[in-house]
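Removed from the display is one protein chain of the complex; every other protein chain stays in position.
Letters are used for the chains, namely A and B, taken in the order the chains are written, and counting of residues starts over at 1 for each.
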């Protein structure tokens, strides 16, 4: 089987110590958490680093889901399985459980982390779409302290994030709004565990039966997982209806930029962007109402 | 005669809970499981020898390119590297090319140019697998990239680049033309048909991808001049003979050992360059050398399967009587013709494409070509291309049903070969040994609740829901084969078997075939047990070691039970014949006065007077004289030459649901009724069927090795080459009928590949049936959501 090129293994003992290591080693070092994206790439020699800094020991520091009145804070080392099994998250943002059920497979989910998924910045990555849908922000820590960026700022390009060589993503913050909230996620895949052909997340907030805010995030239809502000604008202030979902779907289909590959044709993906936008909005509204 | 049995399906919630020990046929737990369950199996990569080195292969990144130069100096200087070898070195040793199983040649390491992406270019031997892999990065190869032949339809165009410039005088990419049946008769039948249906049908390139990849450990002892080779081979004896021919080593100085094998499915039939390189590596370094390919290497360079583009036509009367089938096939054989099929059958057994139907005429014309893709063609439980043949006939029969607006079950029932017609000579020269198709079909329909399903479908269609019911009925041809017709590189396809009964009545049976998971250690013990009455646990089954087993051609094409199983039964009968002579002396009666009652000989009319096989064994080895002319000991050997193939059959019904919004296909139910003649171990048979059905879901819905226009393989990892998980398959519903083979000593037929052969058409027929409201008559595999969506919009395209 394929094996990685030589590197030095360093073990992080705290976030600050990890940042210290990064500061010293610069771009020759890379953090590794679950490793299920990074290590296969290193085995196939598509990526090589002189140093790997194992941050699994930081799980005790960065593995948490905290429910606040204004926001939910999730530590970057929280593993997929913990996100899937969290009753708190399922209650507040059921989109997480929807998505986690279809991310990779149960064994990979024992190991993979929220932070690792976001930092991989794969355009087909599901948790990025979830976080985009929920208007999450990312807490990045470096020697100079912490900074907080939006998901749009976080994803600089495919496989490229705002996290600098000497920084570490520590936390995701998801705002809670004082309205009835509902969210959902749907993914079409060729087979369980495959990357998305297309997936979509939707979140709605209702007040008095009307949509006060709504967001849709799509994966696998462009260079990055994308939120579609035009959909939010079209939905706000309206009562949910099939016509409205149809409109949102049409906007999703024309706003995305998929390409044809072995997972499907661009036309099909555009169709799915429409179909899944409608489906997730419908479910999100049902959940907000219940 | 057919015996019809009720469904044997054990539901997931109800399971057998027993440890039966049948002395003969019946459900019996497997003997091999004890070690495999404890992690004590011994697979090739588990072999550790003192001083063993590791080999890694540098492969071509291009599909077609001239090798300008290779610089190995940096790799040679890399830490822990013991040897770096290129094609030039092999050329000096006369080892740069080797014969394929189809009388072509294949480069062991490329010398002139590379002909497919992933072709072997050089190798490194180093202290460990990490260092070997590191050194590959340091080999500097300069290539001059050539235009590749990727589109098989363009391979014979006059301006197509010539791939096999190594073959003297080769001016095109043509491999062979092949024809079967009678063209004039078939044309005449088509001329008077009421209905002719034509369809272009593609069976895409797929890969067996056993969970264990291919590999070997070569240990050449320069003092003894003996080579020991542990390798992932389904055919250890055939491999040994070929190594003798390729490497020039005397055959008695080569020992091929196939230890536990992690699945084969035909992937481990050919000899790959890697095996030969490990031998070269061991000879060069004087140390044992291990080569284990990684998954990408397995998928891009070893025996692929299928890759047939078929034009199928069927002719019938308006009432649905099928008159004839004709087909024109374009076969992609890759860069070297490495097809592992009997020599006289360049298209394998594709000639059985007339299926289970009584036709008046049939004809096939085939052209095979070279392309810049990996070699192979016959693999993945295909029964030598019967997968393609059955897919063709079962798809075109369904298309006919569509045109005639007839129920596809009814159409099939109307056209079956009738029981009294067996042995049945087909219009393409095959003689089906036995069959009784209607009871098998009726049982499948009854298990499925066929009429109810059609009602449910009608209701769902009215609501706009997409539900499909697909049928396939297949006849297989397995157990190659009679040596007058069948050989591989001149080696007749017979199998040997040796049986020795020890003094205490325990036994050892030595086989020429080799399990890759089929359970030979259990099944063959049961065959001997049935014949001799010795408990299976008292019978040791030895296989997979050329020094310790008789010659034979190995396990593929579902041939173990039809050929080697027959050998085992007959060798046991030989032992029994001798035992009878000894028994008659022990009982002091003439042989005419004793009867065999499983496990002992009894005096006729006096059952109390008897000797057991164990007592006879002790006598055979013991003190005192034996009857005149009888040698001591109780053992025999045999080489079995089958008189015909065996022809198992089956009826499969698949139910699918399609999400109209996303075009995702869900296989809801799958009913498989198989008839493999006499059933030795029903548990093992059911397991064989289940595995094959899962292959069918893979091929029908997701598996495909595809290429981009530059010839880059797009299915080079298990991330890209998708194999079904437990979530894509239903709980299998199985049943059986029994129509014994008249020429097999115990009436058994092969079962290993029936389900892989029979299931893809059932699934595709179900999907196409679900899409009937869209006016769809055909859509090609793999039926991924995107491709199904195309079909729903009337834009179905071939996958290549």
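Definition applied: contacts are C-beta pairs under 8 Å (C-beta built on N, C-alpha and C of every residue); 3 or more make two chains touch, one makes a residue touch a chain.
Keep this in mind: contacts and distances are computed from a predicted model.
**Student:** Just by its UniProt name, which of "Outer membrane protein beta-barrel family protein", "Fe-S cluster assembly protein SufB", "(2Fe-2S)-binding protein" or "Carbamoyl phosphate synthase large chain" is the chain not shown in this complex?
**Tutor:** "(2Fe-2S)-binding protein"
**Student:** Would you list the chains present here that the left-out chain is in contact with?
**Tutor:** The undisplayed chain, in the complete complex, is in contact with A, B.
**Student:** Using the definition of touch stated at the top, determine which of B:71, B:112, B:319 or B:731 touches the missing chain.
**Tutor:** B:731
**Student:** Looking at B:457, B:662, B:694 or B:754, which residue reaches the missing chain?
**Tutor:** Of the listed residues, the one touching the omitted chain is B:694.
**Student:** May I ask which residue of B:78, B:119 or B:296 touches the chain that does not appear here?
**Tutor:** B:296
**Student:** Out of A:6, A:68 or A:157, which residue would touch the omitted chain in the full complex?
**Tutor:** A:6
**Student:** For the full complex, which residue in A:18, A:52 or A:244 touches the chain that was left out?
**Tutor:** Final answer for the missing-chain contact: A:52.
**Student:** Name every residue on chain A in touch with the hidden partner chain.
**Tutor:** 1-9, 11, 32, 35-36, 39-40, 43-44, 52, 54, 56, 104-108, 110-111, 192-193
**Student:** Considering the whole complex rather than only what is displayed, give the residues of chain B touching the chain that is not shown.
**Tutor:** Spelled out for chain B, the touching residues are 10, 12-13, 15-19, 29-30, 32-34, 36-43, 45-46, 48, 128-130, 209-213, 260-263, 265, 294-296, 516-519, 683-684, 686-687, 689-695, 717-719, 723, 725-727, 729, 731-732.
As a convention for this text, only the chains that are shown with their structure count from here on.
**Student:** What is the distance, in whole Å, between the centres of chain A and chain B, each centre taken as the mean of its C-alpha atoms?
**Tutor:** Chain A and chain B have C-alpha centres separated by 43 Å.
**Student:** So in the complex, the part of chain B that touches chain A is made up of which residues?
**Tutor:** Residues of chain B touching chain A: 129-130, 133-134, 137, 292, 294-296, 661-664, 702, 706, 714, 717, 719-720, 722, 724-725, 727-728, 784-786, 789-790.
**Student:** Which residues, counting only chain A, touch chain B once they are in their complex?
**Tutor:** 1-3, 5-6, 44-45, 105, 188, 190-195, 197, 262-265, 268-269, 271-272, 275-276, 279
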